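Let me begin by presenting the structure, written as structure tokens, before commenting on it.
Below, a portion of the complex is reproduced, with chain positions unchanged.
Naming follows writing order (A, B and C), and every chain is counted from residue 1.
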Amino acid sequence: MSIWEYANPKRFMQTSARALPWAVGLTVACLTVGLVWGFFFTPEDFKQGSTVKIIYIHVPAAMMAINAWIMMLVTSLIWIVRRHHVSVLAAKAAAPVGLTFTIIALVTGALWGQPMWGTWWAWDPRLTAFLILTLFYFGYLALWSAIEDPDTAADLTSILCLVGSVFALLSRYAVNLWSQGLHQGASLSLDKEENVSDVYWQPLVICIVGFVLLFVTMVLLRTRTEIRARRLKALLARERVA
Amino acid sequence: MKALLFRDLRLAMRAGGGFGLGLAFFFLLSVLVPLGVGPEGSTLGRIAPGILWVGALLACLLSLDRIFALDFEDGSLEFLATAPIPLEAVVAVKAFAHWLVTGLPLTLIAPGLAVFLNLPPAGYLWLVLSLALGTPALSVIGTFGAALVVGLRRGGLLLSLLVLPLYVPTLILGAEAVRRGAEGMAPATPLALVAAISLGAVALLPFAAAAALRVNLR
Amino acid sequence: MQVKLDNLAVARGGVTVLRGLDLVLHTGQALILRGPNGSGKTTLLRTLAGLQPAAAGSFDLAPDAVAYAAHADGLKPTLTVAENLRFWASIHGTPDIDPALDALDLATLQHRPAGQLSAGQKRRLGLARLLVTGRPVWLLDEPTVSLDAASVALFAGVVRRHLAGGGIAVIATHVDLGLPEAEVLDLAPYRARISVSNGFDEAFA
């Protein structure tokens, strides 16, 4: 059996129905452990005080915001090449989730920026690139909602997602050339020495896993909703004709 | 194809066509910003490269929805899609016509408007050069955006929403080149990148745009 | 030259409106599509023109053999009659527009901007475009809307000459065109009945 079998809506509904309870359970477990550990059982930073704990939301949200877009890119490609409906509906389902993560990252970043940098917002490359990502999410969603016919919408948004990804990447480089950064670099890389100290690191990893699971759960749920909405629409259309 | 180009140019020149209006918008923005921001010369000089580029970008943007919408509404686009020229060529010709009507005049008039905004003299050459290299990208990207929204009634502002983020790299790099030029630094790197974006966009986006058009005509 | 429909089904807005169309048209033949409003004539013509995919079945008709005339005429109001026509002529590589102007009695109007024509004059200009495409298969959607009796006769003559020259025409209309030799196809029997058999997933056709 090939993996494409799961792109059959019926098949997908069955499998996802079985997977969902597990996904929900794991998500709740990871997030509870990670956040409680992070918020209540780690010391305060000597420099940042308790604001350092924003990291447990900010960093996972920021990571997932980018990964959600990447997932949308992949599923959009699958739709363009193989025309599996579940694939493109998963992209559609992921967009609002990704957008929410993006906004969470922006808001937590802003809350963090106020004590750390003395401003809610600075035109730092990473922040700017993130803002542009937000724009792409909005554009993508706006295009979906503007088109009536679902297949037309799927095709056009997939093309937009593809082209948009290229330009998002270009923006990232352009922005680097344009401004020096305030924001810290990657602190979770494996090959670097100066990772965040262990006390912060372990709960952070759990939180990141929790956010990944949260994303998967949300996307599964929303994809199921999209499939149902699509069926409902077909039923209504048929009733109209009858 | 030549027929299509000439028709588009002729339509642009006729009453109610787009020629000159992009230009007018560019002009008005360069006048409004000093009115809004206040008359201090030094501040204006500092923001001039950015404002001029933003102005050029908006002027392009505002004329985008003419590219396909009119042809769609009166049915010509369906006839063009069934005509013996590939849709990719139609898209490329339309982008080129848009550039001739918008991007080129903008580039030529920009130094004049830079005077209003107090751009330092060292920046003039780079302003013209960066616009000349960057506006083709704006036209092609815009044509792609217009192809995406062509089926929708008055996609105009949705179009802006879709296209503006795509314009970001060109804008940043173009304005950066002018700024560096105006401050006496070397503007070669951003300028080369702007040219690269233009080339890439011209080479690849017509295919994406034609695909989008086909979907929209369905 | 022939047009062949093989168990063709066509859909609009995700709903199949016609199915089971089997049909062969040969050189010199005209087919008139009849059916009440909303029965799918426009949808069928758009499908044959290659503007939308068939919902099922297939048809044999090269897209570059087709000239399609829709409800909208594709005229630019600021260009003159001659300019409008000359544009389509050069797109299709036809050197001369005079025969088309004469055939539809537009010669006296040729320097008027198309935006200043009356409804019927616009329509005549839209039909003149068919002649400059030089294509053998005409797909016409209610071509005589707004035409007066004289123009309808003129148009019937144009179609007849096209057929005599080896062309084919498929015409959707509600009125009498004065083409008694044309075959008439009533679409009522092909109206798609709703089938629930293939389950929910037909939403993802």
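What we mean here is this: a contact is a pair of C-beta atoms (placed from the backbone, for glycine too) under 8 Å apart; a residue touches a chain by one contact, two chains touch by 3 or more.
Keep in mind the model is a prediction, meaning the values are calculated, not measured.
Whole-complex stoichiometry, in terms of the displayed chain labels, is A x1, B x2, C x2.
In this section, only the chains that are shown with their structure count from here on.
Judged by the touch criterion defined above, the protein chains are all mutually in contact, each touching every other. Legend note: the chain whose CA centroid lies nearest the centroid of all displayed protein CA atoms is B. Across the two interfaces under comparison, A-B and A-C, the one joined by more C-beta contacts turns out to be A-B. Using the mean of the Cα atoms as each chain's centre, the chain most removed from chain A is C.
We define each chain's centre as the mean of its Cα atoms; on that basis chain B and chain C are separated by 37 Å. Note: centroid distance chain A to chain B, computed from Cα atoms, is 32 Å.
Chain C has its Cα centroid 48 Å from the Cα centroid of chain A. Among the residues of chain B, those in touch with two or more other chains are 218. Shown for chain C are the residues in touch with two or more other chains, of which there are none.
Chain contact summary for the complex, chain B toward chain A: residues 141, 144, 148-149, 151-152, 155, 158, 161-162, 164-166, 168-169, 172-173, 176, 189-190, 193, 197, 205, 208, 211-212, 215-216, 218. Here chain A touches chain C in the complex through residues 8-10, 85, 148-151, 230-231, 233-235, 237-238, 240-242, going by the rule given at the top. Those residues of chain A that touch chain B in the complex are listed here as 132, 135-136, 138-139, 142-143, 146-147, 149, 152, 155-156, 159-160, 162-164, 167-168, 170-171, 173-175, 177-178.
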